[in-house]
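One structure below.
Left out: one protein chain. Kept in place: all the others.
What follows is subunit A.
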Amino acid sequence: MSGTETRPDRGQSRERGHGPGVGRDLGVGHSAPRPDGTLKVTGEFAYSSDLYLADMVWGATLRGPHPSARIRSVDVGPALAMPGVLAALTCEDVPGELFYGLDRRDQPVLAADRVRYQGEPVAIVAADHPERARRAAAAIVVDYEVTEAVTDPRRAAFDPSCPAVHDGGNVVRHQPVRVGGDFTAPVVVTGEYEVGMQDQAFLGPESGLAVPAEDGGVDLFVATQWLHVDRDQIAPCLGLPPELVRLTLAGVGGAFGAREDLSMQVHACMLALRTGRPVKMVYGRQESFFGHVHRHPARMRYEHGADLDGRLRYVRAEILLDGGAYCSSTPAVVGNAASLGVGPYEVPNVWIDAYGVYTNNPPCGAMRGFGAVQACFAYESQMDRLAEACGLSPVEVRVRNAVSQGSRLATGQVIDSPAPLAGMLRELAAMPLPPEPSRTAGPVAVPPPAGPARAAAATSVPDPAGVRAPGAAATPDLLDLPGGVAQTTHGEGVRRGVGYGVGIKNICFSEGFDDHSTARVRVELLGGEPHVLVRTAAAEVGQGLVTVQEQIARTELGVERVTVAQADTTVGSAGSTSASRQSYVTGGAVRAACRAVRERLAVLRANGETLAETLERAGAVEETRVYRHRPTFPMDPVTGQGDSHAQLALCVHRAVVDVDVELGLVKVVELAAVQDVGRVLNPLALEGQIHGGSAQGLGLALMEEVQVVDGRVLNPSFTDYLIPTILDMPPMRVSVLANPDPHAPYGLRGAGEPPTLSSTPAVAAAVRAATGLRLPRVPIRPHDIAMDGSRYGNWAGDRSL
């Protein structure tokens, strides 16, 4: 196993590349510092919400309050009558196409005859002050006729009497996968699972600045994930040719999929073209929750059949994904859930039906993990149940079924690069466990309530440690116990659990998409020194691509001074910053352009000449290259068969949790991960990706959920939508494998998403192990645990398993 490096997160010093100084290696494989790092840490980085022009005005959006309603009329008169208001526009003012969308153009720029989700944009306003713009938007009078909202995805999918959210029915995509025909086995486990609606929770709200141009076009500075696909949706809506809509990436404060779809882009451009003034739009936090798509909530039914020794014979699954009011990227999310629906296991017989449906719930689309996350929670929960049924350990049942290079996915696609899952699991299981929970006293038994009590009510909580672990401090660190600084326990009621999770994620766009990127690389003399300028349209959203581009240029050209230009549409498309693909595809394009430059220089260079001398004599050298990964193919619509993915990536997690079973509080004590990344481009940045992805998966496991009742969001704020704090995130033990993928540049494998998949089921499994509860839904919150503890009476209300 090549390139293994184990980095305990705390305690030992880590290799973090070379310190600053002359002659340091800042090329591929080293922890080159981020060019934007210091600015961001010191608060000086200019995000899209910081954009400013002296003569700009402010845009605001009026959003419909109803999940489903007809619009009888819209009167912008009261807004226009207000001082400082320059424009108030409705769907009638859209200059071009009325609809946009990533996959289907089904989303109105501004609602026309009806609204389909709470928060849908109905009108937009420009005014000379943001507060005036907001008040003017609120003054617009809309006459709604509320209609029945479709909020149950199962009904939307399968009930013929259910109203259609769009003409043509509510099923956006149904993707079956069919392999073999023998659905019998001596051991069968079934389960129904749910994943709540997770939000990307980026910190920088949707924002941008549209500047009208003298040529009749518009320049848009915006935080997004894919400049060209934005442009190709914006330009038709504005009735402009694409070349008159020029986009420049503004500072992006996180994305995680939430910036794949348009938000304020067309609106700001419409207002700029109408008023002739630069128009800035910035969503507030509450508006942001309505301004972008979320992760599809999922309801899943699984049945696993296996031999007595735990080897899988079949998997049957129904995966139902609620896409909400508009299509967004639902079809591709369904494709991932279907093609990866059994996980990285060898299964001879497969019967999967994955559905994405329209409802009047908030629109759902891309989020880190993209369809693979939901399925992973279900199939990993099933693998634990299978282990239990067969008397195997969670690790052993996974090892026995693990894919490896040469295995076939359920789609028939052969894994043709290293996939050492069994070894990864063994390495993970062999990692030392953290010390047992510290405690200062024996368990305190809370007496059962008077009156009818459950049979098990008198069961006392077993002492999880028996005795204090060797070396454990006499006074436990409060932060190490469930409840943390609230000191809700000193160890009483606390049980430890360990759980494992395995995930497989496709890297790059799949199913036949022409997935490519473009890079222009220029080498020239600046101040007598060779200097490289790299220009792409690839969005740096915080992941570190700008650093990787610099590193590749340094390595390929041997020039230390590299600048990555601000991404814009003056160069060809880079594709989306999605699907963990930019290091692969834009990295591949930068490498190709660098190599083309290098070949030109080799021809130009005279004997004995230095690079500076060649550039001095021959002038700057510039090359542009387009890079494509190998083609992928659609899934067969009936059987799901096809080589639909360009690359596959594996990550495995072990979670150790302490659960206060009386209070329902979970402390994740440690997360350990093993991930195969093919090739480490930047160790420090990679570590950040693995920590961040794991934290986002932990959040889904324990707290993150956009709560939607009857199509309405109940918690659109960071006060009420909880994401993990530093106190909730444990130290990590990370082991990185680097088994090169021969098809990819440098052998690399996309790294950003896989940790998000496997940490969720690992944490859930650990909580199950600690509590003995089934916990079929994430996030798992205190009431899921404390309600079902065996030490209570009949307080449990109407909750049923």
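Keep in mind that, in the parts below, a contact is a pair of C-beta atoms (placed from the backbone, for glycine too) under 8 Å apart; a residue touches a chain by one contact, two chains touch by 3 or more; residues count from 1.
Basically, contacts and distances are computed from a predicted model.
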From the options "Imidazole glycerol phosphate synthase subunit HisH", "Cytochrome bo(3) ubiquinol oxidase subunit 3", "Oxidoreductase" or "Electron transfer flavoprotein subunit alpha/FixB family protein", the chain left out of the display has the UniProt protein name "Oxidoreductase"
Touching the absent chain in the whole complex: find that residue among A:Asp36, A:Asp384 or A:Glu492.
-> A:Glu492
Touch with the omitted chain, as defined above, among A:Val74, A:Ala354, A:Leu665 or A:Leu681 | A:Leu665
The one residue from A:Met703, A:Ala744 or A:Val778 touching the chain left out of view is A:Met703
Name every residue on subunit A in touch with the hidden partner chain.
-> 65, 118, 131, 134-135, 284, 286, 440-441, 444-450, 475, 478-479, 483-490, 492-493, 662-665, 667, 702-703, 707, 709-710, 712, 714-715, 717, 719-720, 722, 724-728, 781-783, 786-787, 789, 791-793, 795-799
